[in-house]
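A single protein chain has been omitted; all remaining protein chains appear in their positions.
After this line comes chain A, so read on.
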Amino acid sequence: MMLKHAIRGVVLAACTAGFASAQAADPTAVENDAGKYFDAEGYPTFNIAEDGTVDFHTYSGFRRFNSECHVCHGPDGVGSTFAPALVESVQDMSYEDFVAVVAGGRENVGSGNQNVMPAFGTNPNIMCYLDDIYIYLRARGEGDLPRGRPAKKEAKSDVFAEMEDSCMG
């Protein structure tokens, strides 16, 4: 169930964009679909108001990232002794590649390297919120979201709540 959600995200994005870009697109939000923002190419993105209020997906991504990913990728995505700084990665990486790495994992083990990115494809705690994590990392890497907990956020939309319920089961 959670896989469907993520894969649908990929397919949708690929259709809208027409091609799989190697680079992340311009993060500026041009569309607001019930509190979820999209850039000109149809990829999920963040929206930060003048007074610092973040969209709910950015906030949700903050929470999930600093629960599931920070133990390896460092607090707020800034990297660690263990795994790369994802605030940098999302700037050079397509949405499709991002989803593929998180769902499928990646192993980079050889002389000197002992890097294993686990596969999270079966984990609803992550896959149900993968767009949110992506949006959060874009806000950190490409936007001006500072480290730490966002001070103000938009309210959780009904669509978000429904999605969450159906995905988490």
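A few notes on this one:
The rule is simple: a contact is a pair of C-beta atoms (placed from the backbone, for glycine too) under 8 Å apart; a residue touches a chain by one contact, two chains touch by 3 or more; residues count from 1.
Convention: contacts and distances are computed from a predicted model.
Entry comment: the absent subunit's protein name, as recorded by UniProt, is "Methanol dehydrogenase [cytochrome c] subunit 1", drawn from "Nitrite reductase (NAD(P)H) small subunit", "Methanol dehydrogenase [cytochrome c] subunit 1", "Spermidine/putrescine transport system permease protein PotB" or "Amino oxidase".
In the full complex, chain A touches the hidden chain at residues 62-64, 66-68, 70-72, 74-76, 78-82, 85, 105, 107, 109, 112, 114-120, 122-126, 147-149, 168-169.
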